[in-house]
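Only a single protein chain was left out; the remaining protein chains are all shown in position.
All chains are identified by letter, namely A and B, in their written order; residue positions are counted from 1 within each chain.
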Amino acid sequence: MMRHLLSTADLSRDDALLILDTAEQLAQVSGRSIKKLPTLRGRTVVNLFFEDSTRTRISFEAAAKRLSADVINFSAKGSSVSKGESLKDTALTLQAMGADAVVIRHGASGAPHRLANWVDGSVVNAGDGTHEHPTQALLDAFTMRRRLGDLDGRRVTIVGDVLHSRVARSNVHLLHTLGAEVTLVAPPTLLPVAMGDWPCEVSYDFDAVLSKSDVVMMLRVQHERMNASYFPSAREYSRRYGLDPERLGRMPEEAIVMHPGPMNRGMEIAAEVADCARSTIVEQVTNGVTVRMAVLYLLLSGSEPAIGGNQ
Amino acid sequence: MNAARNQARDDEPRSNGEVVPGGGRPVDGERAVLEAPDINRALTRIAHEILERAKGPEKLLLLGIPTRGTVLARRLADRIEQVEGRPVASGSLDVTMYRDDLRLRPARALGRTDLPKEGVDGRIVVLVDDVLYSGRTVRAALDALNDLGRPTAVRLAVLVDRGHRELPIRADYVGKNLPTSRAETVRVCLAEIDQRDAVLLRGGQR
Partner (left out) sequence: MTYLLKGARVLGGEPKDILLKAGYIAEIGAPGEVDGTGAGHIDASGLIALPGLVDLHTHLREPGREDAETVESGTAAAALGGFTAVHAMANTSPVADTAGVVEQVWRLGQEAGHCDVQPVGAVTSGLAGRQLAELGAMADSAARVRVFSDDGVCVSDAVLMRRALEYVKAFDGVVAQHAQEPRLTEGAQMNEGAVSGRLGLTGWPAVAEEAIIARDCLLAAHVGSRLHICHVSTAGSVEIIRWAKSKGWDVTAEVTPHHLLLTDAFAEDSPTGPYNPIYKVNPPLRTRADVVALREALADGTIDCVATDHAPHPVEDKETEWPAAAMGMIGLETALSVVQEAMVETGLLDWAGVADRMSARPARIGRLDGHGGPLKPGAPANLTLLDPATRWAVDPGGFASKSRNTPYQGMTLPGRVVATFLRGRPTVLEGKLT
């Protein structure tokens, strides 16, 4: 009975803390001259990327390699997948190759859940459609914890295209599990219609929540939304929901600014805000490798995984 | 999940370092083979032996293997400091990621690794553990050290050597040699963790 990391909603508080604590120990490895551990020697991790995401793929690849796993990169472009092979057939191929873990990035929400039905190895969701991106949320929480300490009672504001954001969904579940108070801010067009059971607050007014935030996380606005009437213009969006130096000035002193990247500088975040000392954007990238090492370690090192939801 | 968290360091055929309900109190069938004064005397002797062989504390680095090895390393460092009037470097070295039995058990939480900023290069590293049994933990520790740098020498101090080695490893400093059968369990209790000092032995007699 293999287990997976498909959604942060599947993580208990203990699971989440175990991942973050493990990552805390593994962070030391990044500072050593030999950045490699023998732990996953002989294990095979497949990076199965149906969408271009060089950042995420490289991060998982570095994490797996630092744990001495064999890494196979399987990109959909130019492969049998682009010739019409189904996800199931791809899964059976990976299974036959003896993949111990499949890290999957896919444009379809739920694709990792489907994959988990077809392979024996662990499935790690590296972003599925407009659903979730669990390791991004974990590295965000790790980054917050390093800057702010315990997240219990901390107020996190997530601003942007919540409707299409896998980062927002994963963060809402995880931060709630860790005791933080999450507020989602977006124009009404970029929020799901029925959010009554989401464990967070929802606001249309960025300025109203700004001064009460310990963390402000800006989400990327996809270019394809800009011409689909979700908002009148990039300029108006930026004016109402962008983080500029003036808004930064109204945040509490110790509050931090986050962005999962890649950024639209000048759109959702001003360049000088992205580069300021309160921005954690570069740390987030570094921490990504560490957190993904922790996830791979906890899923793959033992006879059975220590974390993850049942599937 | 819970098992993974409780066993901060889940050892070779479980013989030491185990957190069990009841803390330092003996459970049924357990008998103390060392009491607090015995442990005290053993550590004092080992501290002197380490010092004598290293010809002073300057290059020494005592690295405990979590969880109880870390406590013992701290105590040895304190004793050496009392004798010499100068501090001696100590820390902890988690070996979980280097173990050879990871795939035999559920994935487990990592212990702490705390090293002095200067690292291990050129140091005389004394690895400290509570019980020496198969030797596999020490093997893992040697591998871990190898990835951290190049000590001048690596030595091994243990509170109890219970025999049954599976690798060509022996301790340089031993608190007590304790002949056991494989069916027996040795449990080391330390006040910092278990509210009392004792070495407890259980099982084995039919």
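Details
We take it that a contact is a pair of C-beta atoms (placed from the backbone, for glycine too) under 8 Å apart; a residue touches a chain by one contact, two chains touch by 3 or more.
These numbers come from a predicted model, not from an experiment.
Listed by label, the shown chains that the missing chain touches in the whole complex are A.
When the whole complex is considered, the residue among A:Arg43, A:Arg57, A:His113 or A:His176 that touches the unshown chain is A:His113. Touching the chain that is not shown, out of A:Glu132, A:Glu181, A:Asp214 or A:Glu268: A:Glu132 (per the contact rule at the top). Here the missing chain is touched by one residue of A:Leu20, A:Ala69, A:Leu87 or A:Leu248, and it is A:Leu87.
Counting the whole complex, the residues of chain A in touch with the unshown chain are 86-88, 106-111, 113-114, 116-117, 128-132, 164, 166, 169, 192-198, 311.
Rule of thumb we're sticking to: only the chains that are shown with their structure count from here on.
With centres defined as mean CA coordinates, chain B is found 39 Å away from chain A. Chain contact summary for the complex, chain A toward chain B: residues 12, 14-15, 18, 21-22, 25-26, 28, 32-34, 36-39, 67, 297-307.
Against chain A, the residues of chain B that register as touching in their complex are 1-2, 4-5, 94, 97-98, 102-113, 143, 147-149.
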